[in-house]
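Every protein chain of the complex appears in place save one, which is left out.
Coming up: chain A.
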Amino acid sequence: MPNFNDILIMLPEFFLVAAACVILVADAFMKPAERPFLHWISIAVLVVTIYLVVRGQPSGSVTAFNGMFIRDGVAEILKVFALLSTILVFIYARPYLVDRKLFVGEFYTLMIFAIIGVMLLVSAGNLIMIYLGLELLTLSSYALVALNRDSKLSSEAAIKYFVLGALASGMLLYGMSMLYGATGTLDLAHLHDAIPQSTMPHLLVFGLIFMIIGIAFKLGAAPFHMWIPDVYQGSPTAVTVFIGSAPKLAAFGMAFRLLESGMGDLSQHWQLMLAVLAVLSLAIGNLVAIVQSNLKRLLAYSTISHMGYLLLGLVNAGPEGYAAAMFYAISYALMSTAAFGVILALSRAGFECEEIEDFKGLNQRAPWMAFLMMLSLFSLAGVPPLFGFFAKLLVLQAAIHAGMMWLAIVGAVFAIIGLYYYLHVVKVMYFDKPVAGTEVRLQPDFTLRVALSLNALALLALGLYWGPLLGWCKQAFAG
């Protein structure tokens, strides 16, 4: 029987669901001119949710609803950063949406539902919960991708995303059914206990493989990355920036819950599988990114390579590795919001500013934006003293500690290859002359500029002082 305590444990989620419903109804009664209120209300709701997440955080790990829902340090960190990045997304997206007449209440409602999905996913203690959280997140995302319904590119991306996403969910569900068949339980903690006693080890491994496919799909790791470039490029940039942030944190959370909480005893099987996925992602992501001329598509391939690095941390299969991977996911979310944020800040009605060509000579026209973009790109490339370098350092260390020196060397080699295309964009911004007749007009939105500056400068600040964040991540996995 659910009791009051269960509800208290899930209070942030309940609050957010209630808020989403209120926003949905409020939107129906609002005049278009009043819509900015919706924007601020949504941000306020997320801020309050962060407060609730941090405030009510128990010291250890607690479960609610018979183990369905886990509230622990891992979930707390992931939720805080997912919510934080979504606040940034709201701020960055508004001028873009207004310019394109997409500034509608659905955007906010769908985003909040997606973020509820993220929160449920990272707190899941049961296979069913994982599936529910995932579906809530992805179904909202499908609709968000198609937000600009008159755009053929967006519709195509949404269909592609939907078909492939449904396939991946199917795989995941199939894997879950096998696990259930082998162990007779859906609860992750029971699953963990039941695996050593299972009489059907082959079925377990078979189920594991399907799970890994599902996880790889959600992360966007090669060879299950096909949807990433099209979705990143085809979605309105305001949505792309979301897809590149919170869902990555969620995918890490899902991988952690399934692989460690559920199937930690099978780690000798999944370590190698993840290593193979990591190598493929690094190779495909970095090599294909080199030839891209569209910045959104380039960043999409760079995402694939970053997921490869994230997997390097997971391969370690120990607290140190999980902390490194989570650190990586957080850093990636911040870097990607900053990079897409600059694209959004430079876009305007009728001009997407998403081709690399559009950035020519940016330093002469908008030096501050060029500087912020440079920070994000160098951070993505993993050049010290920026945040991205330390994230890479940690995952390489995790891989070496797991005895996979070869994997770390592969990671290092692809970091060099990856460097090229980031430098290429910096080159276009700083070394090329601007093309006549393509003047840059910055979004005048003040909050966007402030938030974007803080976001990008945080990459530098966290690069100089990242100890507490790492300590926080390590602590989450220590207990």
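One rule holds in what follows: a contact is a pair of C-beta atoms (placed from the backbone, for glycine too) under 8 Å apart; a residue touches a chain by one contact, two chains touch by 3 or more; residues count from 1.
Just so we're on the same page, contacts and distances are computed from a predicted model.
One subunit of the complex is not drawn; among "Chemotaxis protein CheA", "ABC transporter ATP-binding protein", "Response regulator" or "NADH-quinone oxidoreductase subunit M", its UniProt record names it "NADH-quinone oxidoreductase subunit M".
Of the candidate positions A:Leu153, A:Met200, A:Leu272 or A:Ala412, contact with the hidden chain is made by A:Ala412. If you put the hidden chain back, the residue from A:Val17, A:Leu203 or A:Val383 that touches it is A:Val383. On the side of chain A, the interface with the absent chain consists of residues 363-364, 367, 378, 383-385, 389, 393, 396-397, 400-401, 405, 408-409, 412-413, 415-416, 419-420, 423-424, 426-427, 430-431, 465-467, 470-471, 474, using the contact rule stated above.
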